[in-house]
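Selected chains from the complex are presented in situ; the others are not included.
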Amino acid sequence: MERLTIGKETLKKVDGKAGDAVIKSLEEIAPDVGKYIFEFAFGDIYNRSGLNLKQREMITITALLIQGDTSSQLNVHINGALNVGLTKNEIVETFIQCIPYIGFPRVLNAINIAKEIFKKN
Amino acid sequence: MERLTIGKETLKKVDGKAGDAVIKSLEEIAPDVGKYIFEFAFGDIYNRSGLNLKQREMITITALLIQGDTSSQLNVHINGALNVGLTKNEIVETFIQCIPYIGFPRVLNAINIAKEIFKKN
Amino acid sequence: MERLTIGKETLKKVDGKAGDAVIKSLEEIAPDVGKYIFEFAFGDIYNRSGLNLKQREMITITALLIQGDTSSQLNVHINGALNVGLTKNEIVETFIQCIPYIGFPRVLNAINIAKEIFKKN
Amino acid sequence: MERLTIGKETLKKVDGKAGDAVIKSLEEIAPDVGKYIFEFAFGDIYNRSGLNLKQREMITITALLIQGDTSSQLNVHINGALNVGLTKNEIVETFIQCIPYIGFPRVLNAINIAKEIFKKN
């Protein structure tokens, strides 16, 4: 099966409708970026063996929290974390584990995004 | 048991001698920072339930990779990740999972540090 | 007096109602993070001798400006800076001193937040 | 001709009305920052020989994308890039070239800002 198809299936499994919306938002001015997200991020990387999807989403939400200015992406991937089976508590604990390494501000930002998502789930 | 004692035991479990060296390096001009690392980082945070030490170290090495300018800390915590039972492959996969979120440069930096550590283990 | 009580009093002195709101917003999904802000950030760190609260808030707003993606926290701590006695002019000068070290964009972001706060004070 | 006058003319050429709005927004609490943007950023730097304005704006939008938390500034300078003659396609390609070096999140943020601007142009 080719990278694009594999990537589309994995993105659907992880991010569901929110992932579709990201790809769709790119169609107008940068459709190839959507293709790279399918092929490279989800086709090549997420499908690797060695870590399961729960571990990969735990790493992803950590990466987004630490980097900052990623509220849209945290929105998609906190939902993704829930989709692949991380519990709300595991998500919050992941954020708390980041405090000694990045301080409180970025962690508070991530918690505020999670709070809104958890209300709807 | 008090936070300081708990923290010292956890730091020993995670970082072994490298952790001791960090604390010792602080004694001369900022001993309280060593105390906060024991009490807050390792006493309060690492000892929380909800995630195990393997998960916490996976989050930590992700946080350090993404933040950048953390080569000493990555050195300590890649060793820490091995100490608590992550395999070399899981550590490298953690770094690879970061590529779509931070690009290649930070990931290459982390891999180079891991390579030196893996040679000795 | 214990860390939690000390921290609560210091947070009140520095951030006033805005600090309360941050802690309250954490109650629902991450109450322990509120506890750590009281105990560690305000109980342990802000209460240290060696620098006064005006100096500590000057350092804090600098840290938040440089880090970026901290508009909520800058909001709280520009108010905090006024609460502990920094003048509006000292706050703006602190931001201007950052220009050679981080460039204009982060400084403009901080000035825009300050402008809204200064209108109400 | 003095730096202030040169800077004002260059800022007008690059950023048009959006640049004026930035300077005006500074008048109330930090007018000197507006003066430094005119004199230093646009008087000293943008007027240097060696690169033309299209190249300088390509560098600027790259810098803003990579740094993050710069949505207002990206807004001004994507418009600026169009003003000095970069095509929409060149702007999007500039963002795509950043993917291997900073990952997808920052690039998606920049594309979303460009999409809104391109609709109006």
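Labels for the chains are A, B, C and D, by order of writing; each one numbers its residues from 1.
In this text, a contact is a pair of C-beta atoms (placed from the backbone, for glycine too) under 8 Å apart; a residue touches a chain by one contact, two chains touch by 3 or more.
For clarity, every value in this text was computed on a predicted model and none was experimentally measured.
Here 4 of the identical protein chains are placed; the entire complex in the file holds 6 of them.
Basically, only the chains that are shown with their structure count from here on.
Matching C-D against the pairs in B-C, B-D or A-C identifies A-C as its interface repeat (over half of contact pairs the same by residue number).
At the interface between subunit A and subunit C, under half of the residue numbers appear on both sides, which makes the contact a different-residue one. In terms of C-beta pairs in contact, A-B outnumbers the other of A-D and A-B. Each chain gets a centre from the mean of its Cα atoms; for subunit A and subunit D, those two points are 30 Å apart.
With each centre defined as the average position of its C-alpha atoms, the distance from subunit A to subunit B rounds to 23 Å. Annotation for subunit A: residues 37, 41, 64, 67-69, 73, 92, 96, 99 touch two or more other chains. Interface of subunit B with subunit A (complex): residues 37, 40-41, 45-46, 48, 50-51, 55-56, 58-60, 62-64, 66-67, 73, 89-90, 92-94, 96-102. Interface residues of subunit A, counted against subunit C in their complex, comprise 68-69, 88, 92, 95-96, 99, 104-109, 111-112, 114-115, 118.
For subunit D in complex with subunit C, the touching residues are 22, 25-26, 28-30, 32-33, 36-37, 41, 64, 67-70, 72-73.
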